[in-house]
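Of the protein chains in this complex, all but one are displayed in their positions.
And now, subunit A:
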């Protein structure tokens, strides 16, 4: 057990180090997230102003905080997924992952958590600072909310990773998953609350969203951090994230076990 923990810690650190190597890319990410933050915040504020009252529970300050936390966390939570594992399936390198004494899911998750750590320190905080300078943002109403918000960010990182991981493993059956990835990004972008807060969409969209892991990937942490929900509501949001971590872990392990028998390495 300690060995697994130590291995995981090492993998988290290497994921962290890999990202800090590209400093210019971090700066570039901040600048793009900020440009989009300014536009998105203008849209959200104009909507609230036009309604003349809070829209779906967001007043001007919570709406602005929702937008800027969302932009800030884009470099932390991997909403768009990745193709690393699918590429390894295609090249046959995945066989090497299967030979290692650590569960492949844990290996990649550790790397991703390390990457997310860099994103939080080097991208989220500066982006949020820019947002706070330019706009009047709401903050979590108290320490419990702030702590719950941080936990919610971590869970969002894990949910986003686990979803993308299973999707990547589907390459064991489909080989090319570009179409699936695109569908994941397109549907996820709307249902995770990146474009607009979910409560701004009609009820049926929200019902569909609540049957998917997408709100757990962004909407929940943003709601807690912008202070739109607190107390029991915030706890229940975190519980639903935990639920999705559990579901996606089971799905991922199942796919991994089934896929292991399908690995086909050409040549060699």
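By our rule, a residue touches a chain if its C-beta (ideal position, glycine included) is under 8 Å from a C-beta of that chain, and two chains touch if they have at least 3 such contacts; residues count from 1.
In this text, contacts and distances are computed from a predicted model.
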item: Which of "Integral membrane transport protein", "STAS domain-containing protein", "Oxidoreductase" or "Phosphoribosylformylglycinamidine synthase subunit PurQ" matches, in UniProt, the chain that is not displayed; value: "Integral membrane transport protein"
item: Identified contact with the non-displayed chain, of A:1, A:24 or A:232; value: A:24
item: Touch criterion as defined above, residue of A:32, A:83 or A:240 at the omitted chain; value: A:32
item: Residue numbers in subunit A that touch the chain omitted from display; value: 22, 24-25, 27-29, 31-32, 34-36, 38-39, 42-43, 45-47, 50-51, 55-56, 176, 178-179, 182-183, 186-187, 189-190, 195-196, 200-202
